[in-house]
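Missing here is one protein chain; the remaining ones are kept as they sit in the complex.
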Amino acid sequence: MTALNGILKDRVLLIFLTSLVLTVFVPDLFGSYWAIVALNLMMWVSLTQSWTLFSGMTGYISLGHVVFYGIGAYVVASTFKVLPLWVSIPLGGVVAGVLALLVAIPVLRVRGPYFVILTFGLAELVKYIVLNVETSIGKSSRLLFGAPTIETLLYIMIGLAVIATLMTKLVSQSRFGRGLSAIRDDEITAETVGVPVVKYKITAFTLSAVIPGMVGGVIALKSTYFEVLQVFNPVISFTVVTMAIIGGSGDVRGPFMGAAFLLLLSELFWATIPQIYMILVGLFLIVFVVFAPNGIAAILWPARSRDSQ
Amino acid sequence: MDLLLSPQLLFSALVLGSTYALVALGLNLVYGTMRLLNIAHGDLIMVGAYAAFWFFTLSGLSPIIGLPLIALICAGLGLILYFAIFRHQLENVHPVERIEANSLLLFFAVSVIVQNVVALSFSGSPRAYRHLDEVYHLLGVSMTANRIAALVVAVTLLSAVVLFLNRSHYGLSISALIQNKTAAKIVGINVSKIQILSFTIGFAIAGVAGALISMTEQISPFMGFPFTIVAFVVIILGGLGNIKGGIAAGLLLGFVEIYVVVLTSANFRSILIYGLFVGVLLLRPQGLFGKTRAS
Partner (left out) sequence: MKKIVSLFTLLVSAFGVFAAQAADPVRIGYSIANTGLFAQAAPSQVTAYELWAKQVNDAGGLDVAGERRPVELVWYDDESDPAKSAQIYEKLISDDNVDLLLAPWGTPHHLNVAGVVERHGFPMIGNTAASVAVREVQPGNIWFPTSAIPDRIGVELAAMAAKAGVTSVAIIANVLPFSQENLQFLVPALESVGIEVALNESYPPDISDMTGLLTQIKAANVDGVIALSYPADSFLYMGQSQEIGIDAPFQFLLVGPTISAFSQAFGELADGVVTLGHWSPHQANWSRAKPFFDAYVEAYDMKPDYLDTALAYMSCEILQQAVAKAGLDHDKLRSAISSSTFDTINGDVKFDGVENSITPTAFLQLQGGDMHLVWPENIATAAYKAR
């Protein structure tokens, strides 16, 4: 009940959730092109929220989040027309969670930049393992003809975005979340005051992998084509981290603002000045970090941002 | 088994290993002194490669002769970026974790900009040129002249940097800063001056590495990313900020890559390289040659 109270009291969060749900009308109002834009937005919101659940709260920056997305896509693609989608998409989430659980124990012993690069390396390792498996069974790429329509996928993705947002919110206002923040502030102190550091870190890491696993599956269906290098593309990890940092906070507002802001900005440049839009997005990012080093959340809600000094 | 003892493999391993060591060296300097995670490092290598390509194509200037010029171009780029962006971060942003996170984002943006500016200026098509491609035979090894040149330059430069860090006044200050920033400040080292120095040297070395690589590979605006990855793998294996460790790790990686293909199968090349990397970090979280961390 207190959890529900916390959600109901947070007006900003309610506005976010309402706007997420309202995107179901996008296909009808604006046509299928904007439906895909909305789908992408929901994808980035889900990914960035789930990244924040672990990395934002604990300060362990993961640069390998794409691995969970990729493994989920692989589960859905490899069981396409074998398992029904309502089984295979959640299965992708489960497999991603199990993968996270397996690697969490050793990986979380490493801190700081070592952790950043280790997660990145781990994602590359899994990418090449999957690539080898696919090659050895003679499946270098897979066609997924007969996938659901964009509208259906959008509805699923909206659901994932809402769940990811609520999950992060619930965690952040719980005892568990306060423990994670304590780990970020000072892991050793946290341990001495009785936070079960290892257990908390592993739990958060595992939780943060489940949503990307399902997101990856849905995106594979959107592409109707599965190729290992596409779904394990490290740029996806970079983009998630970028969005989270631009958003700039350890709670649910940052990821939402970051994802929406970066996506809409690049959409705007992309459609109007295609030759140089990437350059503009890059310049904008730099200007942004220089003038707002603590992110959007710190500007909009200065008192509440936990990252302000 | 005969194959394993072939001097041909040894030569290739040395060329590849010293290239890896050189590619990683600049990154290690920038991270070690400033804790900036430069994921645009490979793109600087690309800039060096393009500079070499254009010097050679337009004026016939050999990249080997043009190395100082290419180094200067990349160092200049480094200076501009330092004063335009990074000085502000280093001086005004706290704590250091936030600098690390912001630097990741800033360099991501730099990477995107550099790639796209080069693509826009020179098109995205791959390019290449012919230089020093005659083959020499020595002690049962066949060697292409440009690979010999790359090996010689890389080894010379690596030794020079190690000497510089161990012997010269500035070099010692850089080493001190890498080891302990607070202590370096206390003993009167001008931290921001040393940071500028490491930043520009790091960029210059990346440019040189790019020029060497451009002699043997095709170049394109998007060639940088794999080098960024290699550089990070190497400096983590060697222990972040540990310059000699990084050089050793670069050579090690070169040898692993060459001999693994012969011992197992080319198919496992990437799995084994990343497997080694992940494995080492799990067993020795401070890297192969890293000391226990002092933070």
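As written, the chain order gives the labels A and B, with residue 1 at the start of each chain.
By definition in this document, contacts are C-beta pairs under 8 Å (C-beta built on N, C-alpha and C of every residue); 3 or more make two chains touch, one makes a residue touch a chain.
Because the structure is a prediction, the values reported are computed rather than measured.
Just so you know, the chain we are not showing touches A, B across the whole complex. Of the candidate positions A:12, A:36 or A:101, contact with the hidden chain is made by A:36.
The hidden chain makes contact, of the residues A:155, A:225, A:261 or A:284, with A:225. Think of the hidden chain as still there; on chain A it touches residues 28-29, 31-33, 36-37, 128, 131-132, 135, 138, 140-141, 143, 145, 219, 222-225, 227, 229-230, 233, 235, 270-271, 274-275, 277-278. Although one chain is not displayed, its contacts with chain B can still be listed: residues 3, 6, 8-9, 12, 15-16, 115-116, 119, 123-130, 133, 135, 142-144, 147, 216-218, 220-222, 226, 257-259, 261-262, 265-267, 269-271.
We adopt the following convention: only the chains that are shown with their structure count from here on.
A straight line joining the Cα centres of chain A and chain B is 31 Å long. Interface residues of chain A facing chain B in the complex, by the touch rule stated above, are 59, 61, 63, 106-107, 109-114, 116-118, 120-122, 124-125, 128-129, 132, 135, 234, 238, 241-242, 245-246, 275-276, 278-279, 281-283, 285-286, 289-290, 293-294, 307, 309. Listed in rising order, the residues of chain B touching chain A in the complex are 31, 35, 37, 39, 85, 88-89, 92-94, 97-98, 100-102, 104-106, 108-113, 115-117, 120, 225, 229, 232-233, 236, 240, 267-268, 270-271, 274-275, 277-278, 281-282, 285-287, 295.
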